[in-house]
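Quick notes on the structure that follows.
A single protein chain has been omitted from the complex, and every remaining protein chain is retained in its original position.
Going in written order, the chains are labelled A and B, and every chain counts its residues from 1.
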Amino acid sequence: MVARRLRMVYLLAILAFLYAPIIVLIVYSFNAAETRAVWGGWSLKWYAELFRNKGIMDALSVTLSVAALATIASLTLGTLAAIGMHSMRGGMRQVFVQVTNLPMMMPDIVTGISLMVLFIFAKAPRGYGTMLLAHITFDVPYVIFSVLPRLRRMNKHLYEAALDLGASPSVALRRVILPEIMPGMVTGALLAFTMSLDDFVISYFTSVRTANLSVLIYSMTRRKVPPTVNALSAIMFVVVLTLLLIQNLREARAEKSKPKGVRSL
Amino acid sequence: MKRSSFAAPYGIWMLVFTIVPVFIIVYYAFTMGGAVTLDNFRLFLEPEFIGILTFSLWLAFLCTLLCLLFGYPCALFLANRDMRRATLFVVLFVIPMWMNFLLRTYAWMTLLEDTGLINRFLEWIGVGRRRLMYTENAVLFGLVYNFLPFMIFPIYSVLVRSDRNLEEAAQDLGANAWLVFLRVTLPLSLPGVVSGVSMVFMPAVTTFVIPRLLGGGSFMMFGDLIENQFLTTGDWNFGSALSLIMMALIFISLGILHRFNPDAESNGAVW
Partner (left out) sequence: MRLRVSAILIIAVIMLGAASAALAGGEVNVYNWEDYISEDALALFEEETGITVNYMRFTTNEDMLVQVRADPTNYDVIFPSDYIIERLVSEDLLEELNWENIPNMSYTLDWLRNPSYDPEGRFSAPYMWGTVGILYNTTMVSEPIDSWAAMWDAQYKNNVFMMDSIRDTIGVTLKMLGYSMNERGQEALDAVKDKLIEQKRTGIVKAYQVDETKDKMIAGEAAMGVVWSGDAAYAMGYNEDLAYVVPKEGSNVWVDGMCVPKGARNKGNAEAFIDFMCRPDVALMNFEEIWYCTPNAGAIALLDEETLGDETVFPPQDVVDRCEFFQDIASDITRFNRIWLAVKSAR
């Protein structure tokens, strides 16, 4: 009984440590005063101001659209790749698995810098387009590693049976393989989307013209952070909370899956 | 059409956006003004650069140690069968990880600065201001804060899946709680510890943002040095050599960690 209490106290203490800064941000988002030094009473004005702030809104739309486009592209590319890799044998398969592992093991800063150098070489103006290409590149492996286990668990004769029964390869793909690997694709897409939302390092190196939220916040922390950013944090917190709840409900329904992949900061 | 050709677009993609960039880095690292040379690596042997590397390794080591120290009990308690509402707690631990880390680190800055909340509290209770920001400890603190969940979850997921009958059997055979932990639970959790360590140590060695924000530009870590070579000094050759050294470091440590992993079935992925 005592032991259980102590364990609880310990867990709550660690949670307090993890949540302290988030709570500070949320509380101050309702502070009517401009500076953190004074408490000017409760107010929603920073929320109103947030939606009028062009810089933040632009960065938000860049973040969301890059994440969405990168997810779609990496889902397509990755699912096809997983299907292809699954049917490969021996050496070729090893090469593909290793190549897929590479960006996951490479430190973000090296990935970011090598892509930056590539884009400079190609004389591509570093902006929205290059950021998107970079995001697709680091997203695809997540899709592949989410889809591959599903393929492995699938009855491999199903596809051939469909072909034998007269289905064309594309029909067999759509009717037989896709439904089987759908859960893996959804997991992969969610992972890709969140990785892309959260990315700072790679976006920082691959884009000069366009800033996503992380890059914008970084440049703000180096100067003065406007209180609107507190409001933004609070909103993001609520969104994350909702997304996680959805994800958890989904996972609770599906069987226990692997722990979430995390990329370095 | 063979099904394996489905992977062709991806193969081309990775060739262009992963393999070629790495080769460009390799090219720059081994050349200077177009001529092949090892000078870029030789330059790294100068004391200040070795100093930056050892400092990064030391700080990352401390960070990993602290994360393990504070994170292991968390994972253990979360996986405990007596734990009520375990899922709720797990979700609570996950949530902060999904908040933008720059925002969280910025929030710590507002807490730690001289005129920040913590110092105002200290002043109010009569202790007086302390220098909390811009110190080595502040950087370490920021690293631990950001990476702690990456230690908790791998250990937790191994523990929660492990076979509880083993612990019960040990108890039945007369082992006390400590002995059960030392002889059964701890060895069982090792794979989780190994992946936790790699998930904390790697990003901690390579980070450049956290030391810059919390260290006030006074602490140069390996990541900073690389960023500095590419974005401020403009020495791509030396920067590339540093990048390769960092990659080699990471691959070697992953290799070493892999050997410690009793059930090394993973294909090299970091989790």
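Note that in this section a residue touches a chain if its C-beta (ideal position, glycine included) is under 8 Å from a C-beta of that chain, and two chains touch if they have at least 3 such contacts.
From a predicted model like this one, the values you see are computed outputs, not experimental measurements.
Enquirer: Of the residues listed, B:Phe55, B:Phe70 or B:Phe181, which one is in contact with the missing chain?
Expert: Checking each option in B:Phe55, B:Phe70 or B:Phe181, the one touching the absent chain turns out to be B:Phe55.
Enquirer: Using the touch rule from the top, list residues of subunit A that touch the missing partner.
Expert: Subunit A touches the chain not shown through residues 35, 37, 73, 77, 80, 120, 123-130, 132-133, 136, 208-209, 219, 222-224.
Enquirer: By the contact definition given up top, give the residues of subunit B that touch the hidden chain.
Expert: Counting only subunit B, the missing chain is touched by 1, 5-6, 8-9, 12-13, 48-49, 51-52, 55, 113-115, 131, 134, 136, 215-220, 225, 228, 230-235.
Note that in this section only the chains that are shown with their structure count from here on.
Enquirer: So the centre of each chain is just the mean of its C-alpha atoms; given that, what is the distance between subunit A and subunit B in Å?
Expert: Those two chain centres are 18 Å apart.
Enquirer: Would you tell me which residues of subunit B are touching subunit A in their complex?
Expert: 1-11, 13-14, 17-22, 24-25, 28, 70, 73-74, 77-78, 80, 82-83, 87, 89, 91-111, 115-117, 145-150, 153-154, 157, 161, 199, 202-203, 205-210, 213, 223, 226-227, 230, 236, 239, 243, 246-247, 250-251, 254, 267-271
Enquirer: Which residues, counting only subunit A, touch subunit B once they are in their complex?
Expert: Going by the criterion above, the answer is residues 4, 7, 10-11, 14-15, 17-22, 24-25, 28, 36-37, 77-78, 80-88, 92, 96-110, 113-118, 121, 133-134, 136-137, 140, 144-145, 169, 194, 198, 200-201, 205, 213-214, 217-218, 220-222, 225, 229, 232-233, 236-237, 240-241, 243-245, 248, 256, 258-262, 264-265.
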